[in-house]
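Yeah, one chain of the complex is gone here, protein chain that is, but the others are all in their spots.
In order of appearance the chains are A, B and C, and numbering begins at 1 in each one.
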Amino acid sequence: MELLKTLSLLVVIAPLVGAAGAGLFCRQVSKQFAHRLTIALMGFSLILSLYVACLVIGQDQSYEGVLYLWGQSGKLTLNVGFLIDNLTACMMVTVTFVSFLVHIYSIGYMAEDGGYQRFFSYISLFTFFMLMLVTANNFLQLFFGWEGVGLASYLLIGFWFNRESANQGSFKAFLVNRVGDFGFVVGIAGVLGYFGSLDYIPVFAAIPGVAEANTLIPGTSWSVISFIGFFLFVGAMAKSAQMPLHVWLPESMEGPTPISALIHAATMVTAGVFMVARLSPLYQYTPSMQSFILIIGATGALFTGLIAIVQNDIKRVVAYSTLSQLGYMMAAAGVSAYAASIFHLMTHAAFKALLFLGAGSVILAMHHDQDLRHMGGLRKQMPITYFTFLIGTLALCAIPPFSGFFSKDAIIEAVHSSQIGGASYAYVCVVLGSFVTAFYSFRALFLAFHGEGRMSHEAKHHVKESPWVVWLPLVLLAIPSVIQGYMMVGPMLFSEPSYLGNSITVLTQNNVLMRMGEEFRGGFHMILESFGNFPLWFAILGAFSAWIAYVKKPELPPLCVKRFKWLYTILIHKYGFDDFNDWFFVRGGQRTAKLMYQGDARIIDDFFVNGAGRLITWCSATARRLQTGYIYHYAFVMLLGLMALLVWLMFR
Amino acid sequence: MIEKLIFYVFAALLIGSATMVIVSRQSVRAAFFLIVAFCASAVLWMLLSAEFLALLLIFVYVGAVMTLFMFVVMMLNLDQESLQEKFVRYLPFAVLLVALMVGVLVYAMKPGHLGELGLAISPHPSADYSNTKALGLLLYTHYVYAFELAAVILLIAIVAAIGLTHREKSRNKRQRIDAQLAATKADRLQILQLEAEK
Amino acid sequence: MVTLTDYLIVGAILFGLSLAGMIINRKNLIIVLMSVELMLLAVNMNFIAFSSFLQDPRGQIFVFFILAVAAAETAIGLAILIILFRHRQSINVTDLDTLKG
Partner (left out) sequence: MNFTPPDFFPAILEMLTLGMTCLVMLVYLFLDQKNRGITYFLTQITLLGTAVVAISLHGSPEVITFDGSFILNSQAILLKIFILLSVSFVLMYSRTYIRENDILHGEFYLLVLFSVLGMEVLVSAYSFLTLYLGLEIFSLPLYALIALKGNKPVCQEAAIKYFIMGAIASGFLLYGISLIYGACQSFNIHEIISMMSLSIHTEPLLLTLGLVFMSAGALFKLGIAPFHMWVPDVYEGSPNAMTLLIATAPKLAGFALLTHILVEALPVLFPQWQYLLIAVALLSMAVGNIIAIVQDNIKRMLAYSSIANMGYMLLGLIAGTPRGYGAALFYMIIYVVMSLGAFGVITMLSRKGFELEKVDDFKGLNTRNPWLAFMMLLILFSMAGVPPSAGFFAKVGVLEALVKVNIVWLPAVALVFAIIGAYYYLRVVKVMYFDEPLEKTPVILESFDTQLAISINGLAVFFLGLFPTTLIELCQQAFLA
């Protein structure tokens, strides 16, 4: 066990050392030194975390213990400690792997930036906080990591602080996250109040008893667990950008692209999902919260996907797709398929980082122009980027045998077979979501890489494949995007014991994965089976519609148009819903998406986010006028206050 | 009976002169009514057989503090015109709130709410009782700490008042370089737009 | 007989008048300072009344100290008033509104 403790400590500390080395001496050290130091330490961290994973998953070891006593007051002890189990090991590998590749990629991407050393320091610091978050053995340390990644993300989004939009974006991210954080604090306070401890193990052990003893309304399942679970989930909603609190994520795309890949796709935003999985013993005892999580997740999965359709900024398309995928993960967590959720988290980390870095590569080639309408035909100039981006897209759209297929199909199936409240609604959402996903992903792919180049003539000649430091991570990420799913689906989801071992708790009546596992006969069989199910066809249909709408239809010569009109007509008449498809999903979808986007912008942004701000500012400006500066008014207010208290207390 | 009469006469005088203090427009008049109020309350304190304090109020308060007030009023030589204003506009509001407060206080001080004290008659100490001696005995023994603190307070008043009103000699013609350097255009030059005479 | 309540009511009315003085007086800062004196007088009235009816001289000791403090307070208040006047040539309460919001 000591070995595991030492290894984990090294994994966590290495990025911090890198961050300190590159950050504190950013004026003194050279660029080479900064990236060599941080990358070496990240590599070290990655290798060790792989070793930890081998020990934990392969040899079934685990570690739970206190490293350092932070504070003690009364019976309450505040510790820094590690809980290294299967779930943690999975997350550690994911985080260090993506972070390592992002470090390498940043050498090329940030090469010309003035804040080079600072940048490396920040991403290492971020990795440190993320590792603190996943290795925590208590709520407080979880919160520490939680706040830390928020801080790092704030610093990184605002990295180009001379850009006004970057400042706005970072500020918005920080504010929305504060809302979540305070929910989180209330949750933690609740845990402390009812359990008297902040360590996972004693809290989890006490949950069934507390749930029974503290029912809020007798005869219902509404216990304080629901209350605590709700507030903690509010924290998760902000960090994982779930539906009403998702507004910050698209804005955060103002940061440098490697950051979008690392923070806003692969790791930080999944912290909420990780938390829900980590706290599975808690959420298992509150069916109402499970339904809530499911509905929030499923709604996000569909509706944010729709928004992606009308985006023209390549990074924003990917950002909205992240929102949608996070919705899937949350939905899976809602139906207690935590393993599927974490599985999707891991596959998603790889292919979404791939997509982001691919988008970054395109942006680099386009000289920081991110508009899809200015791109096109990049396939020929940038074959490696194109190919890897294609793999990422296929994985995202859950086309077998790419990794996304296995995880997403498992989620959809899990939602399908769940019986908790809202499951049928969620099922509709996630199935339709797979169509939408395919549509917008392929739309981006086609617009960027296919067709004629729409950039200026001059720019066209400058477009060339990115340097090796940029494409190497793409290739390295493409490999897991292809094989990870097939290799891991069995051991991750259905085998006994699975990769996650007993680090998550699922009550028998909620265990959808176990029921699915009875019918599971291996990855290949799963692929075959999928051809008989909706989701895959929806995905293919989505890709196809995108192809028609963005490649074929506008550019085809009249003959082809005629031929395809014929095919098109046949398709309409044969299946009957192609018409509907085109009208409802392509056009209607676009219209809905536009509406949703505007609604999103107007209602949520303007009304809730800015509106709340404006309301407070207005209150503030009005209230300050009470402070007139006149002594007699002040005396009057004092007297008024005194009288109010006097009368109230006397005649209460 | 005579005690009751004295009480009512001087209580009325006290309240009347206090009212005059707050509604006077001139500082001198207000100060004069304040003196009357102090004297009237000194009589009431006598009734309560607090002779020492009653005398202290006259000697120290009327003799020293009010003199200080008068001195300041005279020294400032205020422009009386500018200080006169009708306050009737604000009266109802303030009166309402103050009346409410007094009402609440009076309600709380009904004899029924005072317990045994509410029914007690004002005590008349025996003829050889010396109020001054009783106070003196307490003051210099049990309250020696507080007494020293009171001395500190008076010291503070001296230091503060001198520090505040102390003026540096302005006859000094020494050059003040920092002030000259810190001067801006706005300090020295004022541009006025003058209407042309028609 | 004059009861304790009578004295307390006189005190309460004085207290109310002094507060009213601070609120309705909008021109003359000196009168505001005089209202402060009235307020302390009201408090003293209460203390002496209680002290007398409780036959406990300690209440009068308290008054003794209030008188001492009030004298010091007045001295400092008037000193501030004087330098205020020196700088502004006015002790108008309504003029004191530079600091607000």
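Going forward, a contact is a pair of C-beta atoms (placed from the backbone, for glycine too) under 8 Å apart; a residue touches a chain by one contact, two chains touch by 3 or more.
The structure displayed is predicted, hence computed values, not measured ones.
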Going by the whole complex, the chain not shown touches A, B, C
By the document's definition of touch, the residue of A:111, A:185, A:479 or A:514 touching the omitted chain is A:185
Contact with the hidden chain, among C:2, C:24 or C:39, goes to C:39
Listed in rising order, the chain A residues that touch the chain left out are 70-74, 76, 143-144, 147, 151, 158, 161, 167, 171, 174-175, 178-179, 182, 185-186, 189-190, 192-193, 616-617, 619-621, 623-624, 627, 629, 631, 633-635, 637-638, 640-642, 644-646, 648-650, 652
Note that chain C touches the absent chain at residues 8, 11, 15, 18-19, 22, 29, 32-33, 36, 39-40, 42-43, 46-47, 50, 54, 56, 58-59, 61-62, 65-66, 69, 72-73, 76-77, 79-81, 83-84, 87-88, 96, 98-101
For chain B, residues touching the missing partner are 104-105, 108-109, 113-115, 117, 137, 141-146, 149-150, 152-153, 155-157, 159-164, 166, 178, 182
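Here, only the chains that are shown with their structure count from here on.
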More contacting C-beta pairs: A-B or B-C? The answer is B-C
Taking each chain's centre as the mean of its CA atoms, chain A sits from chain C at a distance in Å of 65
Taking each chain's mean CA coordinate, chain A and chain B are separated, in whole Å, by 69
Taking each chain's mean CA coordinate, chain B and chain C are separated, in whole Å, by 5
Multi-chain contacts in chain C, i.e. residues touching at least two other chains, fall at 19, 23-26
Two or more other chains are touched by the chain B residues 90, 94, 97-98, 101
Listed in rising order, chain B residues that touch chain C in their complex are 3-4, 7, 11, 14-15, 18-19, 21-25, 27, 30-31, 34, 37-38, 41, 44-45, 47-50, 52-53, 56-57, 60-61, 64-65, 68-69, 72-73, 75-76, 78, 82-85, 87, 90-91, 93-95, 97-99, 101-102, 105-106, 109-111, 114, 117-123, 125, 131, 134-135, 138-139, 143, 146, 150, 153-154, 156-158, 160-161, 164-165
Touching chain B in the complex, chain C uses residues 1-10, 12-21, 23-28, 30-31, 33-35, 37-38, 41, 44-45, 48-55, 57-58, 60-61, 63-65, 67-76, 78-83, 85, 90-92
The chain A residues in contact with chain C across the complex are 624-625, 627-632, 635-636, 639
